[in-house]
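The structure appears right after this line, and notes come after that.
Omission of a single protein chain aside, the complex is shown with its protein chains in their original locations.
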Amino acid sequence: MTPIDTSIYAAVSAAIRAEAQRILTEGQVSAVVGYTAARRKGSAQPVVITDANDAARLIFTPACVNNLAVYLTKAKKEIPKKGRIGIVVKGCDLKALTGLMGESQLKREDLYLIGVPCAGVLASTFDPARELTADSIAPKCSECDAHLPQGCDFLPPQTPATPALDRKYAAEIARLEALTPQERWAYWKEQFAKCIKCYACRQVCPFCFCEQCLCDRNKPQMVETTPRPAGNTAWHIVRAMHLAGRCAGCAECERVCPMDIPLNLLNRKMAKELKELYDYEAGFEVNDKGPLTSFTEKDDQSFIK
Amino acid sequence: MHPDKPKHAFEPKIIAFVCTWCTYAGADLAGTSRMQYPPNVRVLKFPCTGRIDPVFILKAFQQGADGVLVSGCHPGDCHYIAGNFHARRRFAVFRKLLEFVGVDLNRLQFSWVSAAEGGKWVEVVTELTEKVRAMGPMSEFKELALEEQWSGAINTAELKEAYNQI
Partner (left out) sequence: MQKYISQHNLNTLLDKLIAAGTRVVAPRMNTGTPLYEPLTSSSEMITDQLPRRSAKEAFFPVCEDIMTYEKEGQKVSVSDIDPARFPETVLVGVRPCDAAAIPVLDAVFSWDYKDEFFLERRRKTTIVGLACTTADDACFCSAVGLSPAETKGSDLFLTPLEGGGYACETFSEKGETLIANHPELFSEPNNAPPLPLAQPQTEKFDLKRVKAWLDEHFEDPSWDSIATRCVGCGACAFVCPACHCFDIVDEGTEKAGTRRKNWDACGFWKFTHHASGHNPRDQQPKRYRNRIMHKFKYYDDKFGQTLCSGCGRCIRVCPVGIDIAAIVDEIGKK
């Protein structure tokens, strides 16, 4: 398969290290959230650095898949949110931060954004040493419009490769839309049946920051908590609905699913509908109202009698 | 006094989520005006369509509804000024999601019925009931409720019976 040019990642890594060290030394930030190498060949993991000497551990590679924005939400109490925090962000991750700012979860002045010129990351880290190719690249990267994150406090000068790839989600959504409802139901039934309710999709999602998830509640129980096909289907429908108009497509839900359920398809379908209905795209600017928390009097109501 | 009711092989269960200010009053008007409409509809009253969470619709289907109606005040008439405007967007999106996972949208109807529109209520309910009757029972969610992960499946007749009671 066609390899993706990631030759700039070494220089990007060096720039991230230098910047993290500088801002930590100067005391501009209390911590930097970034990526560091792990034991397995080619692997990377999120890391929180508070000591300038540790900045040398930071890297950026195709295995740096995580959306680190999740660590800045109130759901992750383990990360101290004192003072300004530095965070390494790809374009897709920045969209999540933008959304969180719109929802009053974060303030721009509390963040020091270290942008990453990104040509793409791996779809899965089951085999982190895999070469980044048109085949192994994350499907979200095939539709990326943010190789260079905008409005960061620091952005390394490198220009990432932006290979033209087949738009995987668009193609798959079009395929599913062309099916009959019965066929689509059969498709999702098979997918959701695999779900084991590990909630990895929820836990990595920057927008799933509720203190108590509706789907964990049992009084009243709106969604079956058991990992049976019925409860699984309800869970994934509710999840997609709660993310509609907020999800900007970091696709972490899909990446982490141990059962390979194409969860981001639901999110992308919702995004597509919101674009068509209300000309709204999540993640580009800080809006205090999302498409489902606002309205106009002229909204389409052709479906209402 | 009542005309003879035609007998049908299938009587669909229709759940109607309505707002208390307009549609509930509209349904009430239909009743006090002695208008006939199908007894298949079960009405659940909410303060406003803005209070009707999409998860209620999902739950209704899961609990055995064959059709769902959501109805509230006409745009501009909301008792809480904008509840129905928010609901309009939410349901516009939710129905697209249901459609994408394979639910036939003919089973889900939205309407604006004011307190003065007893006749419209009768019309909407009758039309949805007859449409759903022609479609037959909503089997997807019911069948799903019978399915287990393979490892937990024992598939006994008694269990199926128990689920059918739910």
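A and B label the chains in the order they appear, each numbered from 1.
Keep in mind that, in the parts below, contacts are C-beta pairs under 8 Å (C-beta built on N, C-alpha and C of every residue); 3 or more make two chains touch, one makes a residue touch a chain.
Remember, predicted model here, so these are calculated numbers, not experimental data.
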Missing chain: touched chains present in the view: A, B
Touch with the omitted chain, as defined above, among A:Ser30, A:Ser43 or A:Thr133: A:Ser43
Touching residue (missing chain; options B:Asp28, B:Asp53, B:Asp104 or B:Glu148): B:Glu148
Residue ranges of subunit A at the interface with the undisplayed chain: 38-41, 43-48, 66, 70-71, 76-79, 125-127, 129, 190-191, 194, 196-200, 202-204, 216, 218, 221, 224-228, 252, 255-256, 258-260
Hidden partner chain, residues of subunit B it touches: 148-152, 154, 156, 158-159, 162-163, 165-166
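Just so we're on the same page, only the chains that are shown with their structure count from here on.
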Distance from the mean Cα position of subunit B to that of subunit A, given in whole angstrom: 35
Contact set on subunit A toward subunit B in their complex: 176-177, 181-189, 193, 196, 214, 222-223, 227-230, 233-234, 237-238, 240-241, 244-245, 266, 269-270, 273-274, 277-278, 291-295, 297, 299-301, 303-305
Subunit B to subunit A touching residues, read off their complex: 53-55, 58-59, 62, 75-76, 82, 85-86, 88-104, 109-112, 124, 140-141, 144-145, 147-149, 152
